[in-house]
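On to chain A.
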Amino acid sequence: MAKHHISATLNGNAVEYLCETQQTLLEVLRDELHLTGTKEGCGTGDCGACSVTVDARLVCSCLVLAVEAQGKSIQTIEGMAAGEHLHPLQRKFLEHAALQCGVCTPGILIAARSLLERNPDPTEEEVRFWLAGNLCRCTGYNKIVDAVLDAAREMRGN
Partner candidate 1 sequence: MADAPARVVLISSLCGHYTGGAKEFEIEAQTLYDVIRELDARYPGLGEHLEDETSVAIDGEIHEVGYYHQLRPGCEIFFIPKIEGG
Partner candidate 2 sequence: MNEIRYEAPTRLEDAVALLAGANGVAKVLAGGTDLLIQMRGGRVAPALLVDIKGIPELTAIVAENGGFRFGAALSCMELIENAEFAAAWPGLTDAVKLIGSVQVKGRASVGGNLCNASPAADSVPALIAAGAVASIAGPGGRREARVEDVATGPGKTSLARGEIVTSFFLPRRPPRSGDAYLRFTPRTEMDIAVVGAGINLTLDEKGVCSQARVSLGAVAERALLVPEAAAALLGSKIDAPALARLGAAASAACRPIDDKRGTREFRIKIAAVLARRAAAIAADRAGRKN
């Protein structure tokens, strides 16, 4: 069948790919573009492991068709660090041991960055509600919330 030829921006770089209508952005990121940092936990938008941003809007890539990304700017976990310099959130997750198995971590980092872009000084409750769409079964969320609040503090410069 005729596939769609999509041109988009991925982590700041121009990218082109072919996809079928029913293929999700998650499927194309992982299987066609080999960016496997974005995880599939449920495929139904209930776990947040596949979180990415499309034109700076936080979404589940399992609920976006790859064909919808034409002309859009996609950010995945692979684009979060600046070269060898980790994003403050990435660093704080390591310092606070905010990951155990780590499979939910990329999605949570993307979601947390999206929160801090809108709200540089969130309360614990705001962090917990913003991250409610990102399931973590290992940590009980404690250290994740700690790490996000600490990263926010550092990014505010105090």
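Just so it is clear, a contact is a pair of C-beta atoms (placed from the backbone, for glycine too) under 8 Å apart; a residue touches a chain by one contact, two chains touch by 3 or more; residues count from 1.
How these were chosen: all candidates are chains of the complex that A comes from, given by their letters.
Since the model is a prediction, treat every value here as computed from it, not as a measurement.
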* Considering only this complex, which of 1 or 2 touches chain A? -> 2
* To do: Note which residues of chain A are touching candidate 2 in the complex, please.
  => 1-2, 4, 20-22, 24, 43-46, 48, 51, 54, 57-60, 62-65, 67-68, 70, 111, 114-115, 129-130, 132-134
